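What you see is the complex with one protein chain gone and the rest in place.
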Amino acid sequence: MSSAVKKTGVKKVVLAYSGGLDTSAIIPWLKETYDDCEIVAFCADVGQGEEELIGLHEKAIASGASECHIVDLKEEFVADYIYPTIATGAIYEGTYLLGTSMARPIIAKAQVEVARKVGADAVCHGCTGKGNDQVRFEGCFAALAPDLKVIAPWREWEMRSREDLLAYLAERDIKTSASATKIYSRDANAWHISHEGGELEDPWNEPSKGVWTLTVAPEDAPNEPEYVSLAIKNGRVTHVNDEALSPYAALMKLNDIAGKHGVGRIDITENRLVGMKSRGCYETPGGTVMFAGLRAIEELVLDKTSRTWREQIAGQMSHLVYDGRWFTPLCKSLIAASESLAESVNGDVVIKLYKGQATPVKKRSPNSLYSESFATFGEDDVYDQKHAEGFIRLYSLASRIRALNSK
Amino acid sequence: MSSAVKKTGVKKVVLAYSGGLDTSAIIPWLKETYDDCEIVAFCADVGQGEEELIGLHEKAIASGASECHIVDLKEEFVADYIYPTIATGAIYEGTYLLGTSMARPIIAKAQVEVARKVGADAVCHGCTGKGNDQVRFEGCFAALAPDLKVIAPWREWEMRSREDLLAYLAERDIKTSASATKIYSRDANAWHISHEGGELEDPWNEPSKGVWTLTVAPEDAPNEPEYVSLAIKNGRVTHVNDEALSPYAALMKLNDIAGKHGVGRIDITENRLVGMKSRGCYETPGGTVMFAGLRAIEELVLDKTSRTWREQIAGQMSHLVYDGRWFTPLCKSLIAASESLAESVNGDVVIKLYKGQATPVKKRSPNSLYSESFATFGEDDVYDQKHAEGFIRLYSLASRIRALNSK
Amino acid sequence: MSSAVKKTGVKKVVLAYSGGLDTSAIIPWLKETYDDCEIVAFCADVGQGEEELIGLHEKAIASGASECHIVDLKEEFVADYIYPTIATGAIYEGTYLLGTSMARPIIAKAQVEVARKVGADAVCHGCTGKGNDQVRFEGCFAALAPDLKVIAPWREWEMRSREDLLAYLAERDIKTSASATKIYSRDANAWHISHEGGELEDPWNEPSKGVWTLTVAPEDAPNEPEYVSLAIKNGRVTHVNDEALSPYAALMKLNDIAGKHGVGRIDITENRLVGMKSRGCYETPGGTVMFAGLRAIEELVLDKTSRTWREQIAGQMSHLVYDGRWFTPLCKSLIAASESLAESVNGDVVIKLYKGQATPVKKRSPNSLYSESFATFGEDDVYDQKHAEGFIRLYSLASRIRALNSK
Partner (left out) sequence: MSSAVKKTGVKKVVLAYSGGLDTSAIIPWLKETYDDCEIVAFCADVGQGEEELIGLHEKAIASGASECHIVDLKEEFVADYIYPTIATGAIYEGTYLLGTSMARPIIAKAQVEVARKVGADAVCHGCTGKGNDQVRFEGCFAALAPDLKVIAPWREWEMRSREDLLAYLAERDIKTSASATKIYSRDANAWHISHEGGELEDPWNEPSKGVWTLTVAPEDAPNEPEYVSLAIKNGRVTHVNDEALSPYAALMKLNDIAGKHGVGRIDITENRLVGMKSRGCYETPGGTVMFAGLRAIEELVLDKTSRTWREQIAGQMSHLVYDGRWFTPLCKSLIAASESLAESVNGDVVIKLYKGQATPVKKRSPNSLYSESFATFGEDDVYDQKHAEGFIRLYSLASRIRALNSK
């Protein structure tokens, strides 16, 4: 099954390596295909879980890599990728909180940095030819390192299944703990975990219990609600239940609390960037709570036109992030617009977690535009009810003129 | 407390009459203020509940009206106002399902029709001078009947409280069952009920149990989920649990089922059109399920660009409806755009109701763009993985050129 | 230079044929490459000029085609493609009036119809692999006839220049009147002509006089302005200088008048859909006048919110048409929205043509929202200046509250 003709022109490749079956097979395949090139394994720690990192270095070397770089990006991921995104309010197609999408640019950037450090002339990823991730990775590579060759084995080789990969490794006496059957394809990081495949391939199937890993089923969640408080400054959570926490630590704590209450399950049939639809299930427990908290403070501080604009930024950002266009002038512009608005997103919110729901029930802000005395009945200096007539007359003037003209 | 100087020029007024304390006081006030003009009471039945209509005719006459017209608008409300709105996906400020907003234009239109029938020269409403409804009503009047005088007693008279109104009626020996204290201000129709006032005036207060009337608390909902199926045709629900139902009947049935599971509670601090913020709680049980069903089918049938466009229509429509601009060319244009897209919104969806949540768990459509074979691993004629490289190269070409140029 | 290996599986191809050098070479190339398949030449008459159609049939047969279908699409092009587009106000990147873009879908549709009629199993176009037109044609083919194979010789063959093509034809003793040098690449139809290449490839070069073909230089235009009047109904020109004309005839007349005054020259560096920029010069004399006329009537009839919405439709439509997405639900939705607004785009406009400019100087409409008495000083019933205070107070209420809170 190895390619007969050696390809040339690649001396050293940095491979985005996970230790899974695919990237384990890629190492020998690269060497065989690209004229015995040197392979540097690279793994970004974006919070996918320690169990995925244990033994990774050894495994990479055993598979034929010359080096293995594991880079801790957890705090940077939350601070510089997740927060700028969620501050805009971006939710892809109304539902998906962009967990995988946000991780791709930071991984690609770190991979390029390793490539520069080790003097590589190519980068390689294990994404399939049908998904979004290939576009995200390669779009970032094009923006950051247009000179590096990109190798995408799934678009090159003949293998098409786990069986093919296992056979390929067995032929070469490379050990793997991977099993022939794996129901779901998953991707995890600090923000979320995604699930695809198995019975999910038919949207007429309800996801079975075995799909979910980060959250309990709402039915199995505690019968008593739990309240969690967030302090928010410039659109970022600074405290959870009054405890000051780093961005990553706050997210971890919220994942833990919200997961116990079954919060953050998402089931969507989405439009992939490559033109087809796919059905995915996602779990974003802590992120769902963060989102709810930010939106609750916004309710108090954004006026009508600002909020409308924020929604337009959100719509743009949701596609930009999903489509892998992080390293673009458009992204910088969207973030600049959003951060300007976030200057007033300050305050406290209490969120009730119960049986799958995260409901803000208390909110306050030093920048609040809400005032009891304005909204309710009594008189005040700021709002005179008699002004309303004039407002309405001018507000509806075009309608009135149109009606008069059409008589 | 009656005005000393009689105003002239109004002979016959059609009053939007609810039988509540406010509009009961308006009848004598109009007669006293506007030179003993004739009062025609008008009440739109938009599904606010039979108890609000019982005895209404007698009450109106007893309060001094010469006639009382009760007009059944329930089916028209759902078919011609609610469906065109929800087909666009309009949700005000991300949360509010526009229940009160959607009812105002149909009521204003029917009120104008009564005014034309009885030959009135003025219309009157009981909205306060601080809210949205005065703008919505008067905006519709301007578009439909710019020649009719509009009387808004709350902006004219000196009374400011329920006590004032009760005293006013007592002075005139007009009986009322209204009590001096009423914690919440409410507005109900087939789609929803709204609650304002009381402890809700402070967004730092969680709504108390007494606020809610249409839904049980999630904590008190059944411990077993219930599944409800919807059949959808051109963006409208035609069957609930396989039973063919009229638009209004379908909504009533869903209200009933969803209310039992605590579905559809909303708590929002929103930007009023008149420039201030207010905090409201809303219950939209059946509507929440309908919305979830429509969006689920859209997941299957709208491509990426169509869905993005639908979101833009939604954003526009949410403000248009909230702001009372129903009878405008913009509204017609938005609905035309939306109905065109809704031609493919056909299919079936099963929604799980549990402890406050309505989660679509099964969905299928004859117009689905999803195909298992396209999305998953195997080969097919429609999608060749080798095409992805070309796509990515052109897709990221501007990034590549920018990066090359900046070297 | 012919391919050694015959490709199989294609029996009959319908070729979009212009009689130019490229498509003349494509006929023998197709036969040689695709196993002696039958070639049906197809030419859409979209107003590119009679000289391009004379002798076309004979030429096609002489080059090896078995049939040649010339289809008159001139009126349909203007009525069903140009008008729906310009009613939206679509202008690509602020400048380009979409002349080539609008023609592609109607040509593709007619080509598919010929393919169905003659029982072809493939379609072929002569677009290069670097431009937009390949995407437009093939996007339409995908939407209309996903079963037909698409052949794009410029992406398949080895030839890269006019010299290559001439040599290829000479080798086969096929005569051509084409010369080895052709400075500009051009595309013409009833709406416009485009020019690329030559000195235009450097945006630092001013286009030379030799570029332009439909319009005189402003410097050479008459020293006296000319006035042309348009009658407009539902967003379409019905009369030019009081003469009732069909859509195509009106456009031809305006092309003639406007071209004499140097109106409609465009010079733009635009973003191609395929990710690169290109520099093109376009002449759209009559179209520029039509556009000016429609926008002038809109000034009178669209209120502020409707006009803003129309601009959003325009933005969407400009990309949709440029990007070749005519046969999509999005396009139908945009047109539905636009046609709804166009119901009030009725009236008369007089446009002054002078030295390259088309300036509307007189405009009136039965649907006009403008009224001298409203806009100017005196009192009237519709607008009471005292209302302005109330309007301003509520309009600026959020600003006031924000300012008060930040003290």
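The letters A, B and C name the chains in turn, as written, and every chain counts its residues from 1.
In the analysis below, contacts are C-beta pairs under 8 Å (C-beta built on N, C-alpha and C of every residue); 3 or more make two chains touch, one makes a residue touch a chain.
Computed from a predicted model, the values in this text were never measured in an experiment.
**Q** Sort by label and list the shown chains the missing chain touches.
**A** Even though it is not drawn, that chain still touches A, B, C.
**Q** Where the complex has a chain not shown, which of C:61, C:118, C:166 or C:268 is the residue touching it?
**A** Candidates C:61, C:118, C:166 or C:268; residue touching the omitted chain: C:268.
**Q** Any idea which of A:246, A:305 or A:406 touches the chain not displayed?
**A** Missing-chain contact among the listed residues: A:305.
**Q** Touching the hidden chain in the complete assembly: which of A:23, A:215, A:318 or A:396 does that?
**A** Within the whole complex, the residue contacting the unshown chain is A:396.
**Q** Just checking the interface: what residues of chain A touch the absent partner chain?
**A** Touch with the absent chain occurs at residues 271, 274-276, 302-303, 305-306, 309, 312, 316, 320, 325, 328-330, 332-334, 336-341, 343-344, 394-398, 401.
**Q** Would you write out the residues of chain C that touch the absent chain, in ascending order?
**A** Residues 93-94, 128-130, 134-135, 138-139, 142-146, 152, 154-155, 160-161, 197, 201-207, 218-219, 223, 225, 267-279, 295, 299-300, 302-304, 307-308, 311-312, 315, 319, 325, 327-329, 350, 352, 354-357, 359-364, 368-372, 374-379, 383, 385-386, 388-389, 391-392, 395-397, 399-400, 402-404 of chain C touch the chain absent from view.
**Q** Please give every residue of chain B in contact with the chain that is not shown.
**A** 303-304, 367-369, 371, 374, 382-384, 386-391, 393-395, 397-402, 404-406
Note that only the chains that are shown with their structure count from here on.
**Q** Distance between chain B and chain C based on Cα centroids, please, to the nearest Å.
**A** 42
**Q** Would you please write down the residue numbers of chain A that are in contact with two or more other chains?
**A** 303-304, 368-369, 371, 374, 383, 386, 388-389, 391, 395, 397, 399-400, 402, 404
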